[in-house]
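Accompanying notes for the structure given below.
Shown here: the complex without one of its protein chains, the others still in place.
On to subunit A.
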């Protein structure tokens, strides 16, 4: 009888990892959503202008923080800081590998919006790259 019990419990142990795998597998898929990381592979030039003392400059600053640690080797990053009294709008200017230029109004879009716009074009480029077989 006791042997039977142990066998059952062993079976139970076997079942649980399968469930865990399924759950965590789903989680890891959700973590790969574009909001978590930005596709920076196709960017060649980034230019940001902002006044750090304006609350709306947050987007542009966080965008800079989203670039990977080796970003300065793969793309040209220029940042212009406006003086404290300046009322100019902050923006992010991008250039992609295929030559497309994008000027994003960072104040209106927010960081999620900016990333969405960047990824929209980056995904097109990555698909083209896959189709050409590089």
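Heads up, the rule we're going with is that a residue touches a chain if its C-beta (ideal position, glycine included) is under 8 Å from a C-beta of that chain, and two chains touch if they have at least 3 such contacts; residues count from 1.
Simple rule for what comes next: contacts and distances are computed from a predicted model.
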{"item": "Protein name as given in UniProt for the chain not displayed, \"Isoaspartyl peptidase/L-asparaginase 2\", \"AP-3 complex subunit delta\", \"Electron transfer flavoprotein subunit beta\" or \"Ribosomal protein YmL11, mitochondrial\"", "value": "\"Ribosomal protein YmL11, mitochondrial\""}
{"item": "Touching residue (missing chain; options A:41, A:58 or A:89)", "value": "A:58"}
{"item": "Touch residues of subunit A, complete complex, unshown partner", "value": "52-55, 57-58, 61-62, 64-65, 67-69, 71-73, 77, 79, 81, 83-84"}
